[in-house]
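With one protein chain held back, the other chains of the complex are shown just where they sit.
Chain IDs A, B and C follow the sequence of writing; residue 1 opens each chain.
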């Protein structure tokens, strides 16, 4: 019987992403409702927030577009089907502190905040058009949760025509098993799961950018 | 330390889906390229195909809209970013036997076949408009693979405003761990993972339809 | 040589819209920036605003979902390509009075306000998903401008699977010729252009709803 790695290798998965010259940085749902453990929907994501803050600073320095997302509901008709299944998210009401971005993230007036009502940063938002108008070719995706909105955004990003990098230190989840399982799926089919150092070097430009990815892990069977 | 079940329960996940009066049946990527193990991208999915065939027959009998999807590329520019990451899927060329639907599935002239170039049945297709024009409120999703196109389609379905049921006997994958992990994620956040019998009773109408779901599993920690 | 009416009749245009049992009311861009002539992008639209206010009140009374849109830019990357062509719209900055809805329109806490960065109420917004989750089958579209955001929203509405009614007293434009030309196009290909009284009767329910449209004009050559 074949291992998952053998099966996926035969299917032709896990090739390295093409890294382009016009990246953008997407930070998914690092709002208080997710990163502050005081909220029922939150968890302590300090390490991932701080690692992401470092990437955001680099992006700001290099003029790379930075887009933050936050889930925020303004009307009882927004996100209805999803809220039937995941009613806890209904706490993310527009105007409440829960939907504010984590204050540990550096901000710049040129940044964009995308308000969303679904899992994906692209669904029902202007994100795809914004990236097209920037000429973006590659998206670095950070944020929370790995098994929810990050995964959904990464799938939409590659479907939308972008190469996708996911720095593993910059994504976080409420629970370890879904985090690991979704990193595995993303690396196999949708994105390169890379180190923070690699993503940092890529965004900073310089010689690393045009080199082949150095730590896109071979597709190995994770403990899913 | 909390178990995943406790954490998810606190976050308010896993509530039962509202089952409406106007369902549709979506069968994702049960094409030869996925269901015939002779293809590198394929695997033996006989049990899931036959279980799905039973649901399709019920849908036909009840006048429930049936939509099949198949991945098929007609131009070198379609699906480019995805094919960089998962080059094995480039074998799914329009006009080749690999993209034909599995012949064990019953077909009706009123069925719709959606050709797609991404993971989700909704992405870059007319599916959302088609469902809106049918007045659909609930989507039963079958097909392959659980960890790929089924997951992506289910996420888009709930984002698109539909309640979603996933009959577990009707979805299949190349490998067990990603299959299990994605059923867990879907049940927690996006859909009710139900039995074939439950989905069958729901599509067939009758008393079951308006009853609460009988086997939406409590959110228990699966072996991800 | 054929008249436009003859040519369009031969092509099979202008059939009456199917009016469903679950309407919604969409009010496009009746914000101060459009309805207050003090703004460069505005014009006096008092009659259309007051006629729309009457429809909104009826919708509120009958529990018909009401969705308002407003154009509002929060970041320099939103709507970029459009703002290159139509730079005057850049005045519609989020938080400014220009993006507030016209105060003559009645409001209800259950109403939804959709913020958009393009012409269509559907483009890059959650509107399609919201309507799907309401089970909407028919959209009554009011607002401004007839030749711009109303037209774009009507085209997207019918593409999205909805029957569309445009009450002619409830749409307004800055100039007469584009207003007339776009009413003609919409009536021919995308929507029934109806009277306020007809739309009012339809939203109010009662016998009119199930009768054939009484004033969908035959497709006559307007003075375009």
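The rule we apply is simple: a contact is a pair of C-beta atoms (placed from the backbone, for glycine too) under 8 Å apart; a residue touches a chain by one contact, two chains touch by 3 or more.
The structure presented is a predicted model; accordingly, all values stated were derived computationally and were not measured.
Across A:131, A:150 or A:166, the residue that sits in touch with the chain not pictured is A:131.
If you put the hidden chain back, the residue from C:18, C:110 or C:197 that touches it is C:18.
The missing chain lies against chain A, touching residues 20, 22, 128-137, 159-162. Considering the complete assembly, chain C touches the hidden chain via residues 4, 7-8, 10-15, 17-18, 40-41, 43, 80-82, 84-91, 117-120, 123-124, 147-148, 151-152, 155-156, 158-164, 174-178, 180-182, 184-185, 188-192, 221, 224. Considering the complete assembly, chain B touches the hidden chain via residues 65, 67, 74-81, 110-113, 115, 117-118, 123-130, 133-134.
The rule we apply is simple: only the chains that are shown with their structure count from here on.
Judged by shared residue numbers over all numbers used at their interface, chain A and chain C contact each other through mostly the same positions, with over half in common.
Each chain gets one centre point, the mean of its Cα atoms, and the points for chain A and chain B are 24 Å apart. In this assembly, the C-alpha centroid of chain A lies 36 Å from the C-alpha centroid of chain C. Counting only residues that touch two or more partner chains, chain B has 159-162.
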